[in-house]
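Only one structure is covered here, and it is reproduced in the block below.
Only one protein chain is missing; all other protein chains are in place.
Which chain is which? They are A and B, in the order written, and residues in each are numbered from 1.
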Amino acid sequence: MEVSNKDINNLRLRKIKSIIFKAIVWLCGILTVGILVYILLFILIRGLPKINMEFLFGEYNSKNLSAFSSIVTTIEMIVISLLISVPIGVFCAIYLTEYSKRGNKAVKVIRLAVDTLAGIPSIIYGLFGMIFFVNVLGFRASVISGIGTISIMILPVIISSSEEAIKSVPDTYREGSYGLGATRLRTVFKIVLPTAIPGILAGVILAIGRIVGETAALIFTSGTNVMKEPTLNLFASQRTLAIHMYMLATEGLPHSKDMAFATGSILILIVFLINFATTKLAGRLGRLNDGK
Amino acid sequence: MDKINNLNYEFKGETIKMKKTKKLVGIITLVLMLSFVLMGCTQTDNKETPNNTENQNTPNNTNTEAPNFDSKKDITVVARDSASGTRGAFHEIMKIKVKEGDTEVDKLVVGALEFDGTDKVITAVEGDKYAIGYISLGSVSNRITAAKVDGVEPTVANVISGDYTVSRPFLLVTKGEESELVKDFIEFTQSKQGQDITNEMKFVGAAESPAEYAASGLSGTIKVAGSTSVTPLMEKLQEAYTALNPGVTFEMQSNGSSQGIKAAMDGSYDIGMSSRELKDEEASELNRHVLAIDGIAVIINNENPVNDLSSENITDIYTGEKTTWAEVQ
Partner (left out) sequence: MITNNRQSKSNETLMQAVFFMSALISVIAVLAICLFLLMRGIPAIGEIGFLDFIFSEKWGPTNTPASYGILSMIVGSIYVTAGAIVIGVPIGLLCAIFLAEFCPERLYKIVKPAVNLLAGIPSIIFGFFGMEIIVPFVREAYGGNGFSIMSSSIILGIMILPTIISISESSIRAVPESYKEGSYGVGATKEETVFKVVVPAAKSGIFTSIILGIGRAIGETMAVVMVAGNAVMPLSKIKLLKPIRTLTTNIVMEMSYASGLHEESLIATGVVLFVFIIILNTALSLIKARTNRN
């Protein structure tokens, strides 16, 4: 009798423990969402009402701290650094998945390099960019120095997502292509890559997110200058949106803090868009794989 | 028949989808409401806390003027980063940076906050009742209070008359022979129009008898780098100048006085902006133009009952000799 009583008590205790544990776990999940919503509301509530056409597309002057020029620079930087990094990254992924033999020494070294690049903090990229592009190559603080720095920075993102995407292409596709007498190269370009495109695109979008949000790597390479009107001059120093926000939060001009909120809202809207796009692509990729 | 069936089926699918989205929307609104409540809580908390401290403190602090202000608490000392010309000038004037023979030591108190921008200093002082900071007079706003120094109100008039002594020059520096364009721009900054803008920005124009400036019609690019304190004035001047000479564009780096001087010396920029006096070795290499005189305001929180500080007290606070507002009073 006693033993079973103890057992019941024990069971009750275990149940209570379980409930407490479950409650804490739920709390942490809700807390995470809560923090996110708090940050978003904090920026958007104060920032969104401040966004108007003048701010988005007006001329930058001391009265109107317009983001137009920095938006154009951000887009310029995204386009050119993707043009540099995407081919290199995708080719690297092709080499790693399609052309290398198992246990190849070179592959090990390359993978180690990609992992290392992925772990380097952006301030180190900033220092490197400042030494190499700004000083050694003599580009000074300019958009081109920023592009050089950021292209290296997004390389690991593109390589690893492309590699994943290429790996997930079913082998039967390749076998079918070989069976029809296609060469390896033809198979890669006509069969494997087209199938892997959603995954590669997802990586590209992640890279865009990284470029848009980057400050530490760009502040010493592309500089903090802002033009009255946007230019596409690669050799001039120009700030991106994120640096625009940092400068507004630093400068102490009248209204600069409100405008920092507004710039923050634009950044958040872009991040929203990027996340939406990646989720959509990931969904497509998932269906594709299920469909095999 | 088949068609109708199909249609029906599709319709059903649609309603199921709609139900799902409805539920989703419901959950989203729930989460949103929850976080609103959370936010509301924190906000009311913030409002309540001062009230509570008020209630607790009033009986204890009968000797101070403000009931909300506990003058026994530590002063929060806020300084600029060492790149800043404002810091260079202020620390020199207030003898925080001490020269003894060959050595020169900045005795800024350990634990002083350092920020790389005027707005961050304002934000820090605005939010902290016990804080003290210093910024360019032109950036003073109602978010903070500019204290009197040795009984003198920090105003443009007092800077001009020389009564308010905490001031420093804004300099434009160039190296070697100036190009026609650079010369023309500097002429503009010294002209009547230029000095009017300067005074409008609450700085003190330095030119003795400014002449009227006539547009030169030159074109080209002028590269300017340097002091973050000079930047707002420089932006205004550039706007007025390009309005007169539409062919001219500017490229500006706002990155600190020392960097501006360095950039002018190595020739990577046409004009360096400095908000501190040049060092001897710099002065020997550069052409120096005084753009304006700027007062440095010592700023304190709006709730701080102290509004007059002697310069000895400021030095003591910044070097850590005095650590509470009670000692200053």
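Criterion: a residue touches a chain if its C-beta (ideal position, glycine included) is under 8 Å from a C-beta of that chain, and two chains touch if they have at least 3 such contacts.
On a predicted model such as this, the values are computed, not experimentally measured, just so you know.
Considering the complete complex, the chain that is not shown touches A, B.
For the chain left out of this panel, the touching residue among A:Asn9, A:Thr32, A:Asn52 or A:Thr172 is A:Thr32.
The set of chain A residues touching the chain not shown comprises 14-15, 17-19, 21-22, 24-29, 31-33, 35-39, 42-43, 87-89, 91-92, 94-96, 99, 106, 109-110, 112-117, 119-125, 127-128, 130-132, 136, 152, 155-156, 159, 183-186, 209, 212-216, 219-220, 242, 245-246, 249, 260, 264, 267-268, 271-272, 274-275, 278-279. Residues touching the missing chain, restricted to chain B, are 23-24, 27-28, 31, 42, 45-46, 49, 76, 81-83, 102-106, 110-116, 120, 123-124, 127-128, 130-131, 255-259, 262 (touch as defined at the top).
We take it that only the chains that are shown with their structure count from here on.
The touching residues of chain A, counted against chain B in their complex, run 30, 33-34, 37-38, 41, 61-62, 140-141, 223-228, 236-237, 247, 249-254, 256-257.
Of all residues in chain B, only 31-32, 34-36, 38-39, 116-123, 135, 139, 141, 228, 231-232, 235-236, 239, 242, 249, 251-255, 268 touch chain A in the complex they form.
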